[in-house]
Each structure stands twice: as structure tokens, then as C-alpha cells.
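Below: one structure in C-alpha cells.
A single protein chain has been omitted from the complex, and every remaining protein chain is retained in its original position.
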Amino acid sequence: MIERLRVATILVLVLLGLFFTFVSTTGVLRLPDVYSRAHTASQADTLGAGFTLAAVALALGWGTTSYKTVLLLFFIFVTNPTAAHAISRAADEEGIEPWTTDDDRTDEDLLDASQMETDGGDRRGDQQ
Amino acid sequence: MSDDRLLVPVADTPTVRQTVESAVKTALGDSEGYVRFVYVHSPDSSREEEDPTVDPPVKETTEFLNRVVVWARDDAGDREGDLTVETARLGFDDYLFSPEDVAEVLIEDGTAHDVDRVVLDPEYDPGVGAPFLRPLEYELAKFPGLDVEEAPVQARARRTPLLAGSTPIQAGALFFVSFAFYQVLAGTLELFDVVTGAVSATIVAVGLARVTFHTDPTFASLGRTLRLVVYLPYLLYEILKANVQVAAVILHPRLPIDPRLTRVRAAVWGGLPVTTLANSITLTPGTLSVRVDGRTLTVHTLVPAAREGLFDGGLERGVRFVFYGRDAMQIASPRERNDTRVLQPPDEAETTDGNDSEGDVAKLNETGGDGANSNGGDSR
Amino acid sequence: MTPAFLTAETVTDVFLLAAAVFLLLAVAMFYRAIRGPTTQDRVLAVNVLGTNTVVVLALVGAGLGEPSLLDIALVYALLNFLMAVAISKFTVDRGGVL
Amino acid sequence: MSSDDSITSESEESTYTESQVIMTTVRVVAPFSLTYGLFLTFHGSGSPGGSFQGGAIMAATVLMIAFAFGIEPTREWLRNRTVVALAAGGTATFTLVGLIPVLYGRRFLEHRFYEDQFHIKTKWGLEAIEVGGVAPIVAGVITGLFFLIAAGLFDAEEVSEDE
Partner (left out) sequence: MTPFEAALFVFVLATALTTAFLRDVLGVIVVFAAYSLGMALFYAFLLAPDVAMTEAAIGAGVTTLLLLLTLVKTVRETEGPRFERPNLPALLIMGGLLVALVLTIGDFPALGEAFDSKGWVWRNPAVTQYYIENAYEDTGVTNAVTAVLAGYRGFDTFGEAVVVFSAGIASLLVLKREVFTRE
């Protein structure tokens, strides 16, 4: 009985993990600009990974391997938001404007606009 | 240029003595003999666990400045009479985080005292951390009518955050963490693992103690760790709740998003608390911290609900709870403190922020911010 | 009565199947890596792929009974954010940070 | 401090400073990744991975720190001569382990010699090669390459004084 319950929990966790990863993928594909995409990339994905890894830890039972899973979880939770922050900060540094609802430009236009503001194209080549 | 008046920001660096000497020489040589030494207070990263509303170490800085004056008189020698030395402490009431902040304070003070030349100690860093001098020089140089020069000091033993020596407590704490991690990886407590684990942990402790810790970990940090454990479930709950919201928005056929860039000035100070808050904000769906300048967070919000949640400051309270204790949670929300702002106001004049651009509400309500500070101070 | 399919064997199959679905999602995500348009979009996509890889490795490791795959996953969990950090500096041209 | 205190101050013109968030995360992650690199190096004989991978991860830790704190401070934290000593020392250790049997008239890298002569199990000979040889070489060479590419073109003195 306990075993069945455990298996059922694992299944539910895997499904939840898949669902949130699906959400994250959909978000990255659908959302209009790099900032909004960074949202789902850092969050839904982290949660999806969290659920799935929890399922794995549960399946592996008590032992070194499941400690490792917990460590995986910890590192993902620490590093993923940092990565998203780094990416969005980079976008901001480059001058890419966030898209808003009353903005009818596409992400490509926003990118072009940001390059227009600086000097376009290669900004590092003439550095040396 | 015979009428140059010098401004010299000083801090306790290995080369400050030489800087003073060089400044005095310059002052007596081709200037009118006026030197103004200033000490810029800033939230020393080593004090990040405290609410920086506590009085800065007045006594120490006064002593330090007195020492600088004595040095300057020494260097002047028999021409002491020609030399005018002034000292001042700056940035006392503000919390300076970036080179720009410091540059601004220096420029303000310099203009007030009619200074036209800044002599920089090549090692100068008022404790903001991070590579500092180059950005500061850059910022100062942007201000017209102010010459910036580096004092020609010998033996530039540069002290970066990575180089200062580590203390036994730091190394010990890191040794413990590293050793524990190693044993978890190994799984068995065999002699081989214990020996190699000890060797590895020693390497890690010696190599990275200064990278990981700014200060000695204390019992207070143990308390913070415990409170962090309490905070995590709350964070997890927030993440889950918001994730469901955002998932609904993303899977919705019409994609009803309303992204806006916002700015929040958080009532937390120092590297670790701000990072914890920024990462918590990033982890919570719908909000993403884009820039962190000092305690001013630029946050991209995806949906209005997330924006409201951010302005209500639940996470900020949580982080304050972790780092400053339970009492510090009683704080007005960022919205009530007037510490929030939507950077991309919609074209239609919906919000009170108005349909006009930035200038309108440019200034934040200072009392709001200060109220938050003193609140934190009381809580200690 | 609990359903009969809730056995340990199902878990293995489910894990492998889930890993496959994760990979399919990764393939979809790859569209963003190719198209961009900004470099940040690409890095973002690859970062998500890295997280997915960690998960897939963990799933396959548990599914095939190969705990050693978790070690590989650990490497990715530790190092995956490096590229995002590097890119964040790469795109900045002030301060000569690189 | 007047304008930055206001929440509306424009960040567009600001100078680049290292990101607090990235620095703090690296401060947290670096000890773990270095420990893990060392773990892999020491456990090459019993689990997947080994000194090559371990060395690479150690080097990646250095790269991580360099990206978070800036390359110049990192170069001063980890001196060029340390890096060179790692690479050269690794090669020397490997050669030494191989040559000692030759001195006694046995063959190069003959691990069995150690067992016969000093009752050192073959396993420790392999460990010595892995831990003392391959890992430092890999870590040293990768770090050195990184430093070279990162800063080599900017200050010639640093590079030349290092040899």
C-alpha cells in the first residue's frame, strides 16, 4: 500500500514537472521579448526541474544517490535565477527595450532599435 | 595652475600614506597649498548583517582622519605654515553602493569647497567591493572643471576582495562545508574518503575562504541560516502560487500579458541580503530582477498581479526576517513607503503616476525611505 | 483498491518516457536558440536546455539504475550558469570587463 | 547622492560594475564546484570521471571566479607562476612516477615495481598519476590558456615576466 502510494506520488510529481517544463517551453516560444521569456525560463523551468528531481529522489529512496538529487535541486535553485538575471541584465546593458502591450514592434525590431542606438553591428571589433 | 585646490578621498589602504605624501607635495609645489582629505562612508560589505542605520564607526574614522592630518603636517615639514589641511567625513547619511554614488558625493563636496583637482589613491576603495577605481575615475572625469589624477605611489600591493588574507574562522567554516559536501558525495565514511576529503577541504578552505566570506561567520549567521530554513517554505509557496498564475497566462490562447519595467528600492542592505531578495524575486514567477544597483532593484514584471505582489513587499519582509530578525518584518510595504515606480507607464493615463514622462514624479518621497531605515534600526 | 499499474516497473518506464518528452521539449526549445533574434534569447534557450539536461540525466539515471549519471548531472547543475554569466559580460562594452 | 537616491535615476549612463547577484552566487557555488573537482580527481579509480574531468572542473571554478570578480583580481589571486607550477609540476610528477622504476633497472611506468620494491599497491601508483599528474596539468593548462587569452593582449609585461 505504502509502495503504491509512493509510486502514485512519483507519477504525480513527474507529471507536474512535465507540465511546468511544458509551460516554460511554451513561454519561451510564445512570449514577445527577451525579458518576458527570461521569466518562464527561470521560473517555470526551475519548478519543473524541481518536481521531476523530487520524483527521482523519491524513487531512489534513502541513500547517497537521493542526497545527490537534493544537491542537484539546490544548485539549480541557486544558479537558475542568477542566469536569468545575468541574461536580462545583459539585454538591458545592450539597450534592448522591454516590450509593452501598447508596443506593436516585434522582438526583431526591438533588437534593431537597440543596435541603432549604439552604433550598430560590431561594437567590439575596433577596440584594440 | 598655481591655484589648484586638492581633494583627496582617503581610506585605510596600504598606499594611503604615500598618497598623502604625494598630495601634500603637489599642494606645496604648484598649488595654493590647500588640501582637503575626505573619508567616504559606505556600507562596508563586511557589515552586511547589520542594519546600516547603526551609527557608523565615528570614532575610528575621526582617528583615521587625525592620523592623516598628522602625516600631512609631517610631510609639509618646515613649510607647514603654507599648508591648509581640512578633513571631512562624507556619505554619512546615505548608503553609497556604486562608484557613481561615491563620485557624486565627492563632486558635491568638491564643488562646495571650490576644489578643482582630485588626487586618487590607486588603492582607494571605500568598501563597496568590486573593481572600483576605474569606474570612479571615469565618473569623476565626466564632471567638467575637475582634474583627476592618480597619486604616484610605489609598491602598489593592490588589495582586491580576492587577495586579503582569510581568518581561521572563515577557513574553518569553509573547511567544514567542503568536507561535509565531500562526504555526502562519497557516501561512505571510509578512511580513504576522510583523508582525501580533508585534503580537498583544506585546499578549498585555503583557496576560497576569502572569496566566499567577507567576514567571520558568527552565531548570528547561524541564526540567519535557521531563519532561512523557515523562509524557504514560504518562498516555495509563493513560487508555486505565482507559477500557477503565470502558467495560466502563458497557456491562455490570447496571451494576456502586460509586461512593465518597474523599480523598487528595497529596505535591505548589503550583498547577500540584496542577492537573496533579487533571486527570490527572480524565482517568483511574473517578476524578474533585471538590474541591481545597490538596493535599487529594476524588476521586470509580466502580469499586473505579480506587480502588485512585488509592491506589497511580501518577499522583502521575508528577507528582512532572515537577515534582521523577526521584529524587522514590521515594515511598511514598498508601495506605502513610496519606494516603487513603474518605469514604462502606459500611454493612457491610467495610473496616478501620470501620463507625463519621467520628470513628473522623479523624486521619491525621502521620508518614506528614511522611515523604513529607522524602522530597521529599531528592530535590532 | 489501488490501480494495478502502480508498481516499481511502471516508474522505470515513466521515467524513460518522461525523459523522452523532456527531450522533445528541448527540441522545441531549440527553435529559440536558432532564431534568436538576440544573443540573449539564444543563451536563454541553451540555459533552459541545460536545466533540461540535468533533469533528463537524473531521469535516465534513475530509470536505467545508473546512479553514476547523477554525477554528470551535478557537473551541469554547477557549471550551467557560467555561459549566461559570460554572455552578460560579453555584451557589455563599457569598463573593459573582459 | 542626490539623484541616485531617487528611484527614477537613469541607469543608462552608469558605469559597469560587477553584478552583486552574480558575485554572490559565485561565492556560494565556487567552493562546491572546487570540492567536486577534487572529489572527481580523487575518486577516478572507483567511479566515473577522473582526474581529467576533475581538473577541468577546477579550472572552470577559476573561470567562474574570474567572470564574477573581474579578470584582473583573479589573476592576482591566482598568480601566473602558480598556474605554470601546476602544469609543469603535474608533468614532472608523472615523469617521476614513470622514471623511478627505470632507475632501478625496470621498465618505464612499471607499476608492479612499486609493489615488489616498496609494497605500494599498484592502485596507489595509478592514483599518483591521476591526482599528481593529469589533474594539475589539465587544470593548469586550461587556466593558463584562459588567462593568456583574457589578459595576454593587454599587458605584455605580465606575460613576459612570467616565464
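Letters are used for the chains, namely A, B, C and D, taken in the order the chains are written, and counting of residues starts over at 1 for each.
Rule of thumb we're sticking to: a residue touches a chain if its C-beta (ideal position, glycine included) is under 8 Å from a C-beta of that chain, and two chains touch if they have at least 3 such contacts.
Quantities reported herein were computed from a predicted structural model and do not represent experimental measurements.
Pick from D:32, D:69, D:94 or D:113: which residue touches the chain that isn't shown?
D:94
What does the interface between chain C and the hidden chain look like in terms of residue numbers?
These residues of chain C touch the chain that is not shown: 16-17, 19-20, 23-24, 26-27, 30, 33-34, 36, 39, 42-43, 45-46, 49-50, 53, 56-57, 60-61, 64, 66, 68-69, 71-72, 75-76, 79-80, 82-83, 86-87, 90, 98.
Touching the hidden chain in the full complex, which residues of chain D are there? Just list them.
Its contact residues with the unshown chain are 40, 44-50, 52-53, 56-57, 59-60, 63-64, 67, 87-88, 90-91, 94-95, 98, 108-109, 111, 121-123, 126, 129-130, 133-134, 137-138, 140-142, 144-146, 148-150, 152-153, 156, 159-160, 163.
Quick note on the criterion: only the chains that are shown with their structure count from here on.
Count the C-beta contact pairs for C-D and for B-D, then tell me which is higher.
B-D
Could you work out how far the Cα centre of chain C sits from that of chain D, in whole Å?
26
Compute the distance, rounded to whole Å, between the mean C-alpha positions of chain B and chain D.
Centre-to-centre distance between chain B and chain D: 30 Å.
Could you list which residues of chain D touch at least two other chains?
As it turns out, chain D has residues touching two or more other chains at 11, 15-19, 21-22, 25-26, 28-29, 32, 36, 70.
So which bits of chain C are touching at least two other chains?
As it turns out, chain C has residues touching two or more other chains at 71, 74, 78, 81, 85, 88-89, 92, 95.
Okay, in this complex, where on chain B does chain D touch?
91, 94, 96, 98-101, 104-105, 108, 129-131, 135, 138-139, 158, 160-163, 174, 177-178, 181-182, 185-186, 196, 199-201, 203-204, 207-208, 211-212, 263-265, 271-272, 274-275, 278-279, 289, 291-294, 296, 298, 339-341, 343, 358, 361-364, 366, 369
With touch defined as at the start, can you tell me which chain A residues reach chain D in the complex?
75, 78-79, 82, 85-86, 89, 92-93, 95, 128
For the complex, which residues does chain A have touching chain B?
19-20, 23, 26-27, 30-33, 35-36, 38-40, 42-44, 46-47, 63-64, 67-68, 71, 77-78, 80-82, 84-85, 88-89, 91-92, 98-102
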